[in-house]
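A single protein chain has been omitted; all remaining protein chains appear in their positions.
Chains: A, B and C, in written order; residue numbering restarts at 1 for each.
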Amino acid sequence: MNTESRLEKILASGALAVTSECGPPRGARPEKVKEKAALLKDHVDGINVTDNQTAMVRMSSFAAGIIIKQMGLDPIMQMVSRDRNRLAMQSDIIGAYAFGINTMLCLSGDHAKFGDHPMAQGVFDIDSVQMINMVRRMRDEETFQGGAKIDGAPKMFIGAAANPFADPFELRVMRLAKKIKAGVDFIQTQCIFNLDKFEEWMKGVTDRGLDEKVHILAGITPMKSVGMARYMKNKVPGMDIPDAVIKRLEGVSKEQQPEEGIKMAVESIERIKEIKGVHGFHIMAIEWEEKVPQIVEQAGLYPRPKV
Amino acid sequence: MQKNNSSENALSPDRRVLVIGGGVGGIRAALDLAESRRDVLLIDKSYAIGGLMTQLDRTFPTNNCDLCTVSPYLSQGARERHLEIKPMTSLTKLEGEAGAFSATLVTEPRFIDTDKCTACGECAKQFPEAVRVTPGLDPRAPTCMRYPQATPFAFSIDMAKVTDIAALKKVCRADAILADDTQSKTVIDVASVVLCVGADLFDPAVLDNYGGGKFDNVVTGLEYERIMSASGPFQGNLKRKSDGRRPKKVAWIQCVGSRGINKGDVPYCSGVCCMYALKEAMVTRERFGDDIDTTIFFMDMRTYGKDYELYFNRARDEYKIRMIRSRPHSIVETAETKNLSITYALEDKPVQETEEFDMVVLSTGFRVGEDTKNLAGVLGIDVNPYDFAATHPFNPVLTSKPGVYVCGVIESPKDIPETMVQASAAAAMAVTDLPVIPKDREMDEMFPPERDVRGQDPRIGVFVCDCGFEIGGVLDVNKLLETAKTHPEVAVARAVGYGCSSESMANIEAMIKENNLNRVVIGGCSPRTHETKFQDLLQRVGLNKYLVEIVNLRDQNTWTHMNVPDQAQSKAVKLLNVGIAGVRKNRPLVDHTLPMSQNALVVGGGVTGMTAALKLADQGIKTYIVERAPSLGGLARSIRKTIEGEDVGVFVQGLVEKVAAHDNIQVLTRSIIVDHSGMPGLFKTGIQTGVRMNYMQIDHGVTVLATGAMANRPAQYGLGTCTNVITQLEMDSLLEEDTARIQSMEQVVMIQCVGSREPENPNCSRICCQAAMKNALRIKEISPDTQIFVLYRDMRTYGFQEEYYRKARDLGVKFIRFSLDMRPKVVETDNILAVHTHDFILDSDIEIAADCVVLSTGLIADDETTEDLALMFHLPRTGDNFFLEDHVKLRPVDMAQRGFFLAGTAHSPKTIRESITQAHAAAGRAQTLLAKKEINLGACVAKVDPDKCASCLVCVRVCPFDVPFINAEGVSQIDADKCHGCGVCAGDCPAKAIQLLAYEDDQILAKLDGLFER
Amino acid sequence: MITAEQKPIQEIIQYIAPYGRILLVGCNECVTVCAAGGRKEVGLLASALHLNSLKQGKTIDIKEITLERQCDPEYVEELAPYIDGADAVLSMACGCGVQTVAGRYKKSPVFPAVNTRFMGASLGQGVWAERCKGCGDCVLGITGGICPVARCSKHLLNGPCGGTSNGQCEISPDVDCAWRLIWERLKALGMENRYEDLMNAKDWRPGGAGGPGKIIREDLAQ
Partner (left out) sequence: MEKFEPEIVAFCCHYCAYTAADMAGSKRISYPSNVKIIRVPCTGKVDAIHLMKALEKGADGVYVAGCLEGDCHFKNGNIRALARVDRVKKVLTELGWEPERVAMVNMSAGMGEKFARTAQEFTETIKKLGPSPGKLTGNGNKVAS
């Protein structure tokens, strides 16, 4: 056990972990963070706090993470390499840790082109792998990236993302290996709709024994409607949505589609539970956080174990 | 100028060809031979060459000025090194045989030394009676030259009329009078003879009903041409002879002396009169006022040539020329007004009409002249009953005597394009009596060394043609010249009359020398047609040929703005300024050359293609025939007999065997052309050949298009649905195969113009009338009792085909006219056919029971083939998808794209005989190109300035022909012998390191300056 | 090669509006090759400026000159005879050229007429693409000859992000994913194993993070 992270403890216990996420508001209203986090309160082991998600300016993940922490919950602070150079990252990390945030997720971040400041210069001083490595060295070697010693090292449980569906596919397992090499502790995957392909990826992961070295939380997103499914299929980069998913949603009336979406999410969890190497689920109910408890319950993941 | 004496390196005389007759056909034949580097002697009994065409005002179907059209050829004749011209000369004896004739020539005295005569005109001014003048309506034509661009450019004296020789000699400052000139006789060796003497025009004075030669205002077609001509008696003003008034109502009467059985008539059709009458009527309305009422009296409107039907439609529909189908009975002159009353009967009216006209033109046709009849005797050739040359059934230029060839009207009545085709064909045949040309024969310098004008300030000469009415009639040339003179660099600005005439050319040469000019601007016709001529002129005076600018004052100014002379004038000023500004920047340039491929590609393996290929191969040219079908023969395979009764199958088989056995011919059947590149003289064509479609690429210098046409089969009149409705082609087979069936037919109905002369295919298919006559006569032969009805719109049995038409009528074949708005109907009830039609003479609808309905369906272009090839070869097509030749009149087998020649039905529908002629012609023309041995690429190539080149590769990438490359010095290099001269690289070069010579940026900008200055 | 493109003409017009006599200077190097500021573009810009002044009813005197290279003082010296005859200089060179001219002729206002975009390579006629960021520490030797700094939209050094779609970058289907290219290339070279080598955080100093770059070659410098 390296850290105080609740997530780490759950995973260490061998139980299936459940995380979810909460996008900070586009304004200085802490109650919005609180409202969202409250919905997830009893049903998850950690709440991802996104960092200027889709390159739109939001309350910083650092600040929103503190709010959640102060509610007694467990934020997972996301950090993208797009917006900060290595100095800013490290100062935020020690600052967050000082507020008790002990779990974080290292990401490259969506390109600024997609957000509300497309004219912004992306920083990309270091990439996500290098960030993992930096955070691990801060924790384990108690040194800054530049080499200086840290007085009071941040003991972060380090997460990263993996997209089993982006191409080149054959690189996806290797990329995971690289993140492991850099020092990642847990992985949250991209939303899984193509279960066959996910299984194929997981087979690659287990064949190399990588599941022994990292905890993989499978990404689950419930579809609210067939329109959303189509949008994600066509517009969201790195997303793999089989036609069967769309067909199934088309097969029911508009009113029933949300319910069908939840049903599908639950079925996915049931199936993924059987896959070797999967240690938990990361449920991303986009602007639909209130449904997370229902999914967790229906998937038999409730109540959450106490650690 | 003309070469009277053979030069020292003269070729052995046995290689000479004698061309008799200096009309447009004789000139063409002589030029073809000379261009193929064969020595030619052209003789003409007149004192200047040019023949009939030089007397015409304009020519159909382009309505161009004839002189302008023909003059480039005439002066070309004078300068061609292998060509000797002997005017006033006739043949009196021909002995020996093909390849080794001995010809006795007699030259009449001219009493003028053509080398000295400057044609100043003093003799004609002082002794008008003694100088030979223009024939025609009025002996006192404004110019005493036969026409302004005369060749040779010299006068001729009628010594019998000279009273004071000393006085005459005194007026001649050039000392050109040869008072003791005598008739001279020469005997020369010739290999072959081309007879192209044309024919006379019928003199209507022998007829008593039309008042020809008797009434002032009754003129012949030729006289009418002279009246309209700018060089004619009225300076190009339309006037009545009786009172000088402009006529308001003119009538043409067709077939005067032709297609008749009366006194003085000949039975054949003269072939050209319908077109020239239409032309004269159109020009009358166009040039002299659309208030002039024009009427043509005709029997059948015979507009059977290529696109001629469109011309006829234009005359009728756009020019509103009144067409009356009637042969008038007589013309009566009103004594006081000298107006003329024509009495005529209409087809459907029993009473005769009488109508008054101001002027009547008699469309008279061709008659063989007395001199020619004698000449035929001298030559020892057979003639037909009308004294035209008798010729080979499959080759109209072969006479009964080997080594003697004919072309033009002396073979049969015909128009200029057909004469040009035959002339080229006859020249090609005449070559076969000569030994194959040695490959290493060198061309030698024709021009003096060039003056170096670099560094000199421009001294510009501006010469403006008035071109008779064409330019001078619209522009004030003198005013134009005044403006030109205000340019400080313009040293001379002169009007030069017909700039392209020998006289004017000589004047310009003199002025260039006299004024030490180093730049020349010519204001006249389009540079497209006349640039080469003036470039030659510059070379003759030692100037680089690129130091001339041609300003297009005619085609792009006076012709288009003739109705707004003030606008034409100010545009002319500007255009001339552009020319002057541009020429200042012109630089001397060197033409680039490349050796020419000596192979030929013939596309199409029908009769035309095979004939052309054999002709080329016989001259040692490696020839490829590409044929789409599995075997040679083409459409002729489905024809059994010609109208003359010849067996087509035997003929075609003979050709196929000859082609197969020829060492120089490679036949590629089941082959299609898939790609094409290169340039004239060096083409590369990719072919997929054989069942396996193997790819091969051939190099060739020339291409002959002989892709033929398709038999038309429109779904009309029950064709394809009624068993007994067949085409003439099918009838042709039936006649050979099933005599019994023919004999069983009681009534046969033939319908003409099926699928032709209709809105969707407006042209005449030319061959169908003769095909109908051919088959009708054969039916009558097999089964005299069979009744034959021919439903026609106009019977177009042109030339001697008229005889078959007459014979058919004599045998009882019934001819019933129909019109498009009352077309016949074929009705089948219970397997019995009946044809319903309107009989105009009876003025009632009739029904004819028919055992067989034969449709005259004609030929249509093979649209797909011509489209594919047109795209591949970049060739133009006509509206009905036949290939379009370069000049419908004067270059009927040359395509606009050099190196391409056209023959047979790919050009337009025609008979086998006509196709064969054109095949010979195309082969002959192709040889003239190959004879040059090298390709002149011109000087218009891209040039790189290595100092400016940034080696950016833009030129390498944009060149459509992949010519530029970056050389060892690291800069772009564009080889002149590969550059096509499009200038795309120059337009895109970001460093402005490339200029297209002759079109450099400073030249284009200078032209813009010229346009907008002052 | 430095790749540039012409500035919007109205911006250029604004710059030179106060001046009557303009010295318009092209460069026969990179900007000629990328068709932004060679002799041809100089001519076209001059003509456009003339058209503009015609419309404004003004007169403008433009002297066109294209130097071999505007970033070398010796070539820039060639402007000396003309500089006093001009009220302003309009340079069609890249930023290096503009500054060399401005540095030499201190009394004359010098304006840029092109925007310098990137160091690029030509992909064919009329198409240029960025290929180098000038990071000062070339990694092409370990990335199969394809630069992740210049060609990955996020300069990722350790593999593709999750946004790759059909082998293309998330920012546009027209942009190749550099890491897909690197991976294909490594595979073709049989160097797949290289991929899992961690590439450490880059030292950006040689590429400009350490202040304006400068190279002095002791053996050559005088």
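Here is the rule we go by: a contact is a pair of C-beta atoms (placed from the backbone, for glycine too) under 8 Å apart; a residue touches a chain by one contact, two chains touch by 3 or more.
Everything numeric here is computed off the predicted structure, so don't read it as measured data.
Novice: Thinking of the complex as a whole, which visible chains are touched by the chain that is not shown?
Specialist: B, C
Novice: Would you mind spotting which of B:Thr334, B:Gln352 or B:Gln567 touches the chain that isn't drawn?
Specialist: Spelled out, the listed residue whose C-beta touches the missing chain is B:Gln567.
Novice: Among C:Glu5, C:Asp61 or C:Glu130, choose the residue that contacts the chain missing from this document, as touch is defined above.
Specialist: C:Asp61
Novice: Of the residues B:Leu575, B:Ile687 or B:Cys768, I need the one that contacts the missing chain.
Specialist: B:Leu575
Novice: So which bits of subunit B touch the chain we can't see?
Specialist: Counting only subunit B, the missing chain is touched by 62-64, 286, 526-528, 552, 554-557, 559-564, 567-568, 570-571, 574-575, 578, 871, 874, 876, 884, 896, 940, 958, 960-961, 980-984, 986-988, 996, 999, 1001, 1004-1005, 1007-1009, 1011-1012.
Novice: For review purposes, identify every residue of subunit C that touches the missing chain, sorted by number.
Specialist: Counting only subunit C, the missing chain is touched by 8-10, 40, 43-44, 47-48, 50-52, 54-59, 61-62.
Just so we're on the same page, only the chains that are shown with their structure count from here on.
Novice: What's the distance between the Cα centroids of subunit B and subunit C, rounded to whole Å?
Specialist: Computed value for the inter-centroid distance: 62 Å.
Novice: Mind checking the centre-to-centre distance between subunit A and subunit B? Centres are C-alpha means, answer in whole Å.
Specialist: Their C-alpha centroids are separated by 87 Å.
Novice: Subunit A to subunit C: how many Å between their CA centres?
Specialist: Those two chain centres are 40 Å apart.
Novice: Hunt down the residues of subunit B that sit against at least two other chains at once, touch-wise.
Specialist: none
Novice: Could you list which residues of subunit C touch at least two other chains?
Specialist: Where subunit C is concerned, no single residue meets two or more other chains.
Novice: Could you pull out which subunit C residues touch subunit A in their complex?
Specialist: Touching subunit A from subunit C are residues 153-167, 170-171, 179-180, 183-184, 195-196, 198-202, 204.
Novice: Could you please specify the touching residues of subunit B with respect to subunit C in the complex?
Specialist: Contact set of subunit B toward subunit C: 948, 950-954, 957-958, 989-993.
Novice: Using the touch definition up top, name the residues of subunit A that touch subunit C in the complex.
Specialist: For subunit A paired with subunit C, touching residues are 81-82, 86, 108-111, 113-114, 122, 124-130, 133-134, 145, 161-163, 166-168, 170-171, 174-175, 177-178, 181-182, 190, 237-238.
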